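Every protein chain except one is present and positioned as in the full complex.
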Amino acid sequence: MQIALWCAVALLILLCLGLACKIILLRTAMRQIREQADEKLAGASNVPIAPDSADGEVRRLSAGLTHMLDEVIALGRKYREGDLELKRAITNVSHDLRTPLTSAAGYAGLLKKSGLSSKQEEYLAVIEERIAAMKKLTDELLAYSVAASDEGSAALGEVDVAAVLEDSLTQFYAAFEERGISPVISIPQEKVMRIADKDMLARIFGNIISNAVRYSDGDFCVHMEKGCEIFFENAAAALDEVSAARLFDRFYTVENGRGSTGLGLSIAKTLTEKLGGSIGASWSGGRLRIRLRL
Amino acid sequence: MEYVLTTQNLTKIYRHAAAVDRVSMHVRRGDIYGFVGRNGAGKTTVMRLICGLAGKSGGSYTLFGKRDDARGIDAARRRVGAIIEAPSVFPEYTARENLQVQCAALGAEEGNITALLEYVGLAETGRKKARNFSLGMRQRLGIAAALVGSPDLLILDEPTNGLDPQGIVEVRELLLRLNREKGITVLISSHILGELSKLATAYGFIEKGALVKEISARELEDACRKSVHITVSETEKLPYIFERSLGLTEFKILSAAEADIYGDVKIGQLALALHAGGIELLRVQEKDEDLEGYFINLVGGER
Partner (left out) sequence: MGKLLRADLFRARRFKVFYLLLAVNAMVGLFSVFNQLTWRSIEPSVSAYEVLLDGFGGGIAFLGILNAVLVSIFIGHEYACGAMRNKVMTGGGRSKIYLSKLAVSSAMCAAVYLAFHVVNLVLGSALLGWGGHAFSEIALALLAGLCMSLAYCAVFTGIAMLSKNTVISLLIGILGTLIVLFAVMYLMSALEGTYIIADTAEEGADAGIWIPCPWPAWVQSFVRGLLRLLPTGQSVLLTMGGISAAGMGGYIGLSCIWIVLSAVGGSLLYRKIDMK
């Protein structure tokens, strides 16, 4: 009788131990599945999720999860490929457009010299202006595609951001005069050093300032803080909160046909992000505020 | 750009001679990286170091963002499929059994084996033991074994060695398909540049253990294309002059001062035409090479 009792106890203990082991193994497998799923998605990896478990349900779960993640990754890849193809096509087209445009400009120049009636000269002037406009558009398109694609890499170095900003503002001095805008500028005297690409910075500032020059209702403020935050402000009655948020979208222009492609601010945003910074716009009380942080 | 593999001054010294001498290479995600070098230049040794088969003497490498001495390096290795020197095949097993062993070691699903065998063209082998395979079939089995774990990086050491021309084409097609459809990065070594040129998107040239140059396929092509590169005082009127006076249609205006002319150009006529058009010809550079020539120039032409 005693023996039977002891056997029963021993059996029960073994059973408990076995179940405890099973639980521990299952929990380990769950942890492994979670970790591997995270890594798979983060790295867009092809490797299947495979925990150290022989349990049928665990394996089915892993297989199912792997399949789902593979689909997500494939979709991502397809999108990126399509995007890349588009950007490459734009780059190629803009590159290829340069040659015939230069050709056309050259011939137009020759035509000018070959003695024309005043009417013909008038028409020619228009043609030359249009060619110049197309050239500018092509250059902007090319700049955008280079900026947006990964092939335009930054030449990084220590740059005094304040100095670059000052330079950019100086370049637009004539444009400000023409529009009758007196910019209010407050930039710290000391150097504000950052690791950045000087040309990219110049381009970013240039695009933002030229945008302000073109669209401001009459004033323009630049304020830079030492923590490398720059605020560009101007009066803009034509905007509202919604359109302010969309300013940096590709091809978005508030008023079409003023000769802008809508790419200027988009380029600025792409380049800023490439340098590891952030840019945003807000609108309140009739004033537009662009904030740039590096 | 995401780098799948980078090495930083990786070095391996065998008996006082550096088999791998401070190699710093960069393999981008999605590349087919052609590792070119003569026999004994160190290609296989570099691959062995990266795969963890041999210990390094100096430097380091980073695989999928994990350094070689980090804890996560084994997890990173899991994403690699490789064939070093010869495919690893058990001669006494059938093709399917060979893949089953590999599946078990990696924890991969055996259900994919049939599809994989079809993918590499070994579906009809049935119960044939691997010792009865031809060399081409064994290579393909090796590639299948490397693919079993659904890798993100394939490291192939001269995979077309000993294959007949048809086999070479089949392997090439397979690799291109894998790269395109599954986004698998490929690091492939060879001493035959002509073969790689149809496949690679980036090149690394290695000689006497040192990485001499790294270049993208496009740059290589541009470097080898027969062309004349001219520097002039201004490029505005160039197209007119090229088209009218010289009958050239294949050219590219690079900037306000430089242009490339492709194809055969008679330099004398070019200079005269430019002078007549009032453009100063500042510099002329001729380029004409095939890939082998490029490589030989690179490594100094010693034989």
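We just call them A and B in the order they show up, numbering each chain from 1.
Here is the rule we go by: a contact is a pair of C-beta atoms (placed from the backbone, for glycine too) under 8 Å apart; a residue touches a chain by one contact, two chains touch by 3 or more.
Not measured: the values here are computed from a predicted model.
Colleague: Among B:G34, B:G59, B:G81 or B:G209, which residue is in contact with the omitted chain in the full complex?
Modeller: Of the listed residues, the one touching the omitted chain is B:G81.
Colleague: Quick one: say which of B:A105, B:I192 or B:A276 touches the chain that got left out.
Modeller: Per the contact definition at the top, the residue touching the missing chain is B:A105.
Colleague: Touch as defined at the start, partner being the missing chain; which of B:A18, B:A41, B:A145 or B:L193 qualifies?
Modeller: Of these options, the touching residue for the absent chain is B:A145.
Colleague: Against the chain that's been left off, what residues of chain A make contact? List them.
Modeller: Considering the whole complex, chain A reaches the absent chain at 50, 52-54.
Colleague: Quickly run down the residues of chain B that touch the omitted chain.
Modeller: 48, 51-55, 73-78, 80-82, 84-93, 97, 100-102, 104-107, 145, 149, 155
By definition in this document, only the chains that are shown with their structure count from here on.
Colleague: Mind checking the centre-to-centre distance between chain A and chain B? Centres are C-alpha means, answer in whole Å.
Modeller: Their C-alpha centroids are separated by 31 Å.
Colleague: Per the contact definition, I'd like the list of chain B residues that touch chain A in the complex.
Modeller: For chain B paired with chain A, touching residues are 1, 64, 75, 78-79, 106-109, 149-152, 182-184, 235-240, 243, 251-253.
Colleague: In the complex formed with chain B, which residues of chain A make contact?
Modeller: Those residues of chain A that touch chain B are 39, 43-48, 50-52, 63, 77, 98-100, 102-103, 105-107, 109-110, 150, 153.
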